[in-house]
Structure formats: C-alpha cells, structure tokens
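For this view, one protein chain was removed and the others were kept in their places.
Moving on, here comes chain A:
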Amino acid sequence: MGGNNSWKSFGANSQDDTNLRRALNPHHTEDSTGSSNCMERNNIPGAEASQKEMEMPRSMNFQLYPLLSLPHRPRVGSKFSPTPSTSLLPCLTAVCRISSDVHTSIPLPLPRPPLPEAAYIHLPFCRRRCHYCDFPIVALGSSSHRLDDDPRISTYIRFLLHEISAAKAPSSLHPPIRTVYFGGGTPSLVPPRLVRSVLEAIRAKFGELAADAEVSMEMDPGTFDARRLDEMVGVVGVNRVSLGVQAFQEELLQACGRAHGRGEVDEAIELVAGCRGIESWSLDLISSLPHLTEEMWEESLRLAVSARPQHVSIYDLQVEQGTKFAKLYTPGEFPLPTESQSAYFYKMASEKLSKAGYEHYEISSYCKPGHECQHNQTYWQNRPFYGFGLGSASFINGVRFSRPRRLKEYEQYVKKLEMKTTAEEDDDVAIVDAKETAMDMVMLSMRTARGLDLKWFESFFGEAMKLSLCRAWRPYIDSGHIVAMDEEKRVVATCDFELEMAGGGQRRRWEVAFLRLSDPEGFLMSNELIAISFGVLSP
C-alpha cells in the first residue's frame, strides 16, 4: 500500500527516523519513547476515526500531504530555545475516503499530521473600511468614542470564545501553541480585557502557550495610546506588533480612506518602538497607491528604515473586486502607477531595505536577521494552523477551511459547532488532492527566499516530476528569474544545472538542492513562474 511504502522510505535511516518523529511531534525529546509512542499520541484526537480508517476497501484513495517542518530560527535576544535545525523532513499522512462497501480490512498505521501550533484570531472591527480593503470587517463608524463598551464587540467576542471552546482538540495532550496572531480588522480597537479573554480561551483549550510563543497583533495608528499598548503587552501578552502605517503622506492616507493621518503615524511609531515588552515589530506599507510618486516612495522607505523596526511588510496594492478602488481605478492606469512604475517601486524597496540590513525573506516581507514573523512562516511552510473568528481560515489535518465572512452566518456557524457531539465531528475526513498539495507547496515555498527544497520535493513526487519541473523552469534560470543553489545555498552555474538535468537518469549526485526566485526580478514575476510550474504539477 502506498501509505506503507512511503512510510518505509522515510524511515530508511535512523537520522530520518528521528527527523520524522520530530516532525510529527516537534516537542518530542530525544529521551521520549520513540516513534510508536508519538504516533499514538498523534492518533488520539481522532480515535474513532482511526478505527474506521483501519478498515478500508482496497480502492480507497491514498494521498500524501506533506507538511513542511522547518527549523525555527533562533531569535536574536529571545528566550527561544532552538530546535535542531536538521528537521527538514516533511510529515506524511494518508487521508482516505471511508467507502460504504467495507469488506476487506487492511490494518494500516496511519499517522495523523501534527496538530497545529499556530492560531489565527480574527478581530474584524474597524472605524471605517479603507478604499482598497475586501477583508471581512465590521465598520463601527468614527462617531462612537466609547468603543470599549460597544456591544457589537463584546457580542462578537462571546461567539469567538464559544468557537474556540467548541474546537475539537484534547487540551491535555496538545502541543503548546507557539504563535498567536490577532489580525483584522483593527484588533487594537478591541478592549484589552476582551483580547485577554480570547487568549485565556486558547490556553484553556490547548494548554499553556509555549514559553517563547510569538503573540502578534495588528495595530493601527490612532487606535491606541501608551496605556492601551502597555495593557496589550502587559495584560494580554502581546509581544509583536504589526503596525499598519501604509503610507507616510497625508494625501495618500486620505486617498486610500485611512482613519488616521501622518501625526498619528509618527506617534504610533514612537510608542511601539519605545515599548519594552515588544520584542519585534513590523512596519507595514502599501506600495503603488494612487498618486504615489517616486519621491514619496523614497521618503516612505527612508522613514520606515529610520523608525528601526525589526520587520517591514510591503504590500503591493491589489485592486480587489467590489472595493471602492475597483470602482475608481483601473490597474496600470492613472492615478495608479503603470506596471513598470510599480515594478520600479518594488525594486526600490528591495534595494533600499536590503542596504539597510533587512533580509527580503518573502515576496512582501523584510526583516532583520532572526526576526521573521513566525506565524506567517507557518503559512508559507505549509504547516497546520487554527483559525478562529469571522472569515478566518484554518488548515487542520490537511484540510483548509474558511469560516463565513458575514457576521450573521458566522454566528450560525458557531451555534451549530457547539451543538455537534464529538462523535459527529469525526466524520469529516476530507480528501486531500496530491496535486493541490504539490501546488500549494511549490507556490508557498517559491514565494520565500528559502525557495523549494528539491530533495524534499523529490521525496514526495519522484525524480521524474522533479526533472520536469526543472526543465520547465530551465529558461528562467538562464534569464536570471530563478536561482539554482546547492546544499550550502551557493549559486549553481547554469551550465552545471544543465548537465545535471541531462544526467538525471544516471546515478549522478544532484548538486542543486534549492531553487528560488531571484530578488527582485524573479519575485516580480512570481505568478508567471509559479503558474509555469503548475503546468507540470497538474497538467
């Protein structure tokens, strides 16, 4: 059976075996009882389901979904204890359809994918909707000053708490949550005591957070003062802030409908940068806003660097359907920058921030060494995560699920969730499509500076698939859009790459270990390049 074979291939040597165990349960320690034990642990959540999965017809559908398990980079100056950096191996699971004609029983050891160690919590409240925004938000209006007692917020939080407590996860054996991300909306609008209650619910459900857990919150200038920030840090436990500056120019802030001005921006930066409990903060900007000039962009980048954040996110404006911008503007046409202008802005950012000591570690993310956003890394490494709240997405047991985006429907969803008994919940064994998994893996990894680990890719999809992928990308290695690297991340010359591809069938040592998009040209063309790989993965 496919599941068995794949299983064996990963346990081929003891090092791999250890890695696998580690991947299955990153909190496994070397003196723990070994793989069978860890499997048991991982099987517990769906005990009944596992029983069913034991009795499967021959025709069932085995599919792999690899989950990247990358080393957590030790953070500079944090109490973070680094896990061994060798655990690059993916986890493996077989998700199968339980068909009605169960005649043959094939006992199979089916490891479950690891349980999520990341939780996203959506706090949808905003004063008003920005002109570019298509997120699930709730606009409260700017008139009410006493937001802390707004019943809309407290009602929502109540549902959120119910949702968390209705989640199926055994609190006693759950690995500690390592990242919590409060996204929005504008989470900083929610009173700290309410945010704290949400975090309490998380603890009640999944146990105490990891000692070095990253707790991020998106905050907007003008929505908090020193006291509130202190509360968020001291009372709630937020240790990372993502500050939605978006622009440093009054006219741009106005044009995109932000509820704050330049004054609030400077004030907020001062507060966040000077806050003791914040180990790492991100300054978020939007590039290619309408009427943006080269001078403005240069100014924004300069001011961003001088604010000395550990992290900078630069989101290229996407004109999304249904937004005010979509009604007003056409991409590439005035007052939006032309395609080549906005490409130039992207290159400027990459250049200026790199010069200032930031690593361009993902298409729109820059950080000082060791300050990657751990929570986002979960997404980009295809690891599982919980999602709670309006419109939020989760990725559990290989299944991606998005909650309703409308408040009423979300509330219904939570009510239903609470009525479900534990037995019912286990029915939702989903089919994970191998092609989709491969596409997710390639798409997500190629958007990061680390790129695609070819050995790892080959271990799931075979050498032939790896070679086809390389062949499809071959012209872009020539053109400099894709960079081939060896194990040590040294660039491999194009001609060597060619040789290796030609000798792919023979027993040759494959020196190329990683492929990544070049910065900035490859990143700028990421859609094209990834779409080309999709043609190979899912012809």
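Everything below uses one rule, namely that a contact is a pair of C-beta atoms (placed from the backbone, for glycine too) under 8 Å apart; a residue touches a chain by one contact, two chains touch by 3 or more; residues count from 1.
Everything below uses one rule, namely that contacts and distances are computed from a predicted model.
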{"item": "From \"Origin of replication complex subunit 4\", \"Cyclin-like protein\", \"DNA polymerase delta subunit 3\" or \"Translation factor GUF1 homolog, mitochondrial\", the hidden chain's UniProt protein name", "value": "\"Translation factor GUF1 homolog, mitochondrial\""}
{"item": "Residue touching the undisplayed chain, where the options are A:Glu250, A:Glu339 or A:Glu418", "value": "A:Glu339"}
{"item": "Touching residue (missing chain; options A:Phe248, A:Tyr329 or A:Trp380)", "value": "A:Trp380"}
{"item": "Selected from A:Ile202, A:Ala255, A:Leu336 or A:Ile363 as touching the chain missing from the view", "value": "A:Ile363"}
{"item": "For chain A, the residues touching the chain missing from this view", "value": "120, 183, 314-318, 339-340, 342-343, 346, 362-364, 376, 378-380, 385, 387, 391-395, 400, 402, 436, 439-440, 443-444, 447, 475-476, 479, 481, 523-532, 534-535, 538"}
